[in-house]
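Excluded from the complex is one protein chain; the other protein chains are retained at their positions.
Right, subunit A next:
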Amino acid sequence: MSTVDPLLLSSSGSADSPSKHTAPARPSVGSLNCLCRADSCSSSVYEDCDTASVNFADEGDAIPRHCPEESDVSRVAERFQSADSHFFHRLSVECSQKERQRKISWGGVMEMQRSPSSLEVGVVSSSKEKPNRPPRGRNKSSHFEDLFSSEQEHDPRLIHINDPVRTNDRYEFTGNEIRTSKYTLITFLPKNLFIQFHRLAYVYFLVIAALNQLPPLAVFGRTASLFPLLFVLFVTAIKDGYEDWRRHRSDRNENNREALVLQHGDFRSKKWKHICAGEVVKIHSNETMPCDMVLLGTSDPNGIAYIQTMNLDGESNLKTRYARQETVTMISHSSYLGLIKCEQPNRNIYEFTATMELNNQRIPLGQSNIVLRGCQLKNTEWIIGVVVYAGQETKAMLNSTISRSKSSNLESYMNRETLWLSAFLLITCSVVATGMGVWLFKNTKNLDALPYYRRKYFTFGRENRKDFEFYGLALEIFFSFLSSVIIFQIMIPISLYITMELVRVGQSYFMIGDTRMYDSSSGSRFQCRSLNINEDLGQIRYIFSDKTGTLTQNKMEFQQASIYGRNYGSSLQVTSDSSHEITIAESSSQHDRKPKSEINVDALLLALLKQPLFGEERLAAHDFFLTLAACNTVIPVSTGGSPDLTNEVSEVGAIDYQGESPDEQALVIAASAYGYKLVERTTGHIVIDVQGERIRLDVLGLHEFDSVRKRMSVVVRFPDDTVKVLVKGADTSMLSILRTRNHDGLFDSLHAKTIETTENHLSSYSSEGLRTLVIGSKYLSNEEFSEWQERYEEASTSMTERSAKLRQAAALVECDLTLLGATGIEDKLQDGVPEAIESLRQAGIKVWVLTGDKQETAISIGLSCRLLTQGMHSIIINGSSEIECRSLLADAKAKFGIKSADLGKQDVEDLHNGDVSKLRSSNGQASESGIQNFQLTGVIANDKSVNIEESPNFDDAELALIIDGNSLVYILEKDLESELFDLATSCKVVICCRVAPLQKAGIVDLIKSRTSDMTLAIGDGANDVSMIQMADVGVGICGQEGRQAVMASDFAMGQFCFLKRLLLVHGHWNYQRMAYMILYNFYRNAVFVLMLFWYILHTAYSATLALTDWSSVFYSLIYTSVPTVVVGILDKDLSHNTLLYYPRLYEAGLRNEGYNMTLFWITMLDTLWQSLVLFYVPFFTYNISTMDIWSMGSLWTIAVVILVNIHLAMDIQRWVLITHLAIWGSIAATFLCMVLIDSIPIFPNYG
């Protein structure tokens, strides 16, 4: 039932289209889909029935069992569930109408790959985009424009197989050399400088330095003025250069790998970088694909290849790819001919559209025929393929865009204040310029006579009586303005940018080094991958979390079973009877990094299975485990690495179960623990080792899981020639098709009782957060079987509406089942998740869960991680049309009195800033209808879920919004976004289920584009990448699902619960430190500038500095920088214990308490007052004295350094040795520097 994970490709060879081509060679009975002729597939591959699926995507989770008749397609789907034959008629009508309509939702792209032959109807709906859909204005649309659009169809890419010369003749395809580095040795300097000067600050630096080179403005010496800029550029260039050198190195390694390429009729090894499109490449097992290739043939006669796409999408399980049957023969004859027409390179890894022209035959190629760069070949001896995309044009490379550089929230505030400072700077400069103008005007007549001005040269010679550096009143005023800009330049704290980077490096060091964020199980430390947004961690308002692998461990564990009305493995039994419990350590069936899975085996059940096959209960248990072992798409792979599956069975546990669904794996492993070991699976038969005895079951037909039926069944022939259908499925879909009568056609009260007890077990399982499945089976009589077989074969070969026909065939056998039992699988929560979520919510952070899982699972996880609580009202949105969604949203808003954002935003804010712990106590009745119903059945009327009578006071209610991906398709596409936003922001909890990766990003964007709140996305899989990149802060979990999420993230860590410490402790510290540091820097520089300004008022407005050039350059670089950095890294306002104990302390960041406009202006006033004291105390002390300018300048320099350092010292909250050293050391260093500067005789102040 969990085949729903949409990223997965249906990997069972039995049902996929290419296997159809093998059909003629096989006996028609015993193979699947086999009657389909090769050419029949071509038209059906993509269009088979997107049709009906179009509209009733996946709301099935919440389909009510009895729903009113409506003409809406979704209703049709619901009825289908009850196998109403009328439905099929309706369905086909709908299908034909929409057949040609390739629908898409931007969110559903990933479901595409299932379309070829799976029976999945629901999801396909959202998967195709109307080619002429107008581009959306929002940034997410960029993701979709890559899709194969209609224009591109006219401009296909032509690949001549095994003719790279001709292939590359007409087109400029890229070679296979990849380059992720930014610079080469030659371009480094100009390009790096160009990039660096994108920073406005550096341009400012440059302009100031350039101004200073003009003779009338030369305030500073030339070197002194260039020094800061050069210093900064140099440091940054070194850093960039080092990073790029590392990229070069990894590129070189990658490009120099070798692969076997067909050259002169032979496969010879060739470096990756020399491979080009059109070449034929051979890949052996466990090798990595060098480029995107269309499969031509594999070592498997049927053309099957297993690949691991971990590098691409993070999925660790194997996926199947097929070579077209036509091309398989090509391999055996070693004649590589043909022309492939394929779409232009794009980054959609879930779609590939092409045709191959071979012997005047057009063969369609799809997603299942292509292997992508970065994938690894597994369990297949070799494959041969033709390169279609190489190098930068491969989907892997197109997807590995360099993530945009983020800049922190605080930094943008800081930039805003920098504008104020610029205004301030302009004012001071204008004052000086005006003063200069007035002074010049008043002294116009004297200018020649003033001994300290002397406008004219008064010596004879060339310059006789000419003006010396006097350009007229207007220009003089202008120059005076510019020179004061030069003098006051550090009013704009340029050094702050460098200081901030240094501080962030230091902060990262401590975050990385935090042992409490070290995941000892995987040995992974915290990682800071982005150095620009440390302080954002202190201001997160929204957390968007993935579920599987993030909140949960993604380790499915078979926990409980109900067999024949008896509950096994419940915690009660285990604890009371623990001595009997045996733990069987199953040899690792998972990926290497996963710990060996252990299964608790119930002793009673084991004892039952040891009994001879006699009695109803024993037989039911037998069938139960047979179904678990047989009814799935798991492929047993011997861990020896050999693809040959006929290994010795005696090697217990030497079998690796590869499947697309972890649930199925868990079931198979559980069955094997109870002695029902799946040994071999082919399209034709299954071999199961039942307690040492091998049973071979012939597979007569297999109905894959789809989201309409919500069950899967397999028709098998037992060795004793009986035919049975084994079914497993969601409780909602199974309970309605169980038999109520016994063989004699009488009401079977015993069975009914079993059903009743099983239902009770199911509800208790799901309330414990277990994922449940119901198992049933039925003997097929000869008549039933032959009728089914006829329908099934017809359906399998059908060219039109195959899915619907297959469903019809399935309905023939999936009825009147005998209930065998039910299973409860636990997706274990990670350690500390509920506590972490609780703390985060107390801290005022809203946690949204976005999961690809279905609604029930999402809700049960929500309950178990304490996101959802009993007192909450739940609003469930799962409409299947725009109108429906609109009305659902409107209803919910009306019901809970939610105002629109623009009208009552404050109210909404207040609502969710309110006391978290305040639970709604009055309306217990109402809440029951929401959540508790869920737990029981997982079914709720999709539009009337919040059927609560108008409650007088919803304001203090906690609302939970549960919305599914299908509704999001309509909502996010159809301008209902603002409605959703209003609703979602007034809910305490939002759970989005069944969402596609891009929808995740869309939801993040929904918040990001409408509020200024900071968002954080956390996830572990490739499906979270888009969300991670979209959010302000992306956090990757180094989980089992590859490294895609980590690569895209800003921070990466081992477990979800570290998020608590990351945000509450480090985030808070980083924010406080950075916020203080920025304010302090503003203060520090402004005090200095104002001090200079006051002096200039006493120098006849001429831009004179009492300080030496070097002192003013060193002021922010040496004299005062170290304490800033040290305090920015080390100071702590509160200890980590306090911060964790009082999560609400985090709200300081949310309220911008560390840095805001008010604080800025207070700081500026403080600056003004301090600079006045700083300047005028020495002024009055030494007015009318023999004090010379340089001594006075030194005095002021030392005074200002001491002043700002003491100011800093007074603000330090926590003094450690290093802080002392930095502060007092800086003052000492200042003295030292001044002594050094003054002892260089060429300086005017020497002495």
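Just so we're on the same page, contacts are C-beta pairs under 8 Å (C-beta built on N, C-alpha and C of every residue); 3 or more make two chains touch, one makes a residue touch a chain; residues count from 1.
Here is the rule we go by: contacts and distances are computed from a predicted model.
Per the UniProt record, the absent chain's protein name among "Proton-coupled zinc antiporter SLC30A5", "ALA-interacting subunit", "Plastid ribosomal protein L21" or "Calcineurin-like EF-hand protein 2" is "ALA-interacting subunit". From the options A:Leu206, A:Ala752, A:Ala1100 or A:Leu1117, the residue with contact to the unseen chain in the full assembly is A:Ala1100. For the chain missing from the display, the contacting residue among A:Ile161, A:Ile283, A:Ile991 or A:Met1192 is A:Met1192, taking the whole complex into account. Considering the complete assembly, subunit A touches the hidden chain via residues 219, 443, 446, 449-454, 456-461, 463, 468-469, 483, 509-510, 513-515, 910, 1098-1100, 1102-1104, 1106, 1130, 1132, 1136, 1144, 1147-1148, 1151, 1153, 1177, 1179-1193, 1213-1218, 1241-1242, 1244, 1246-1247.
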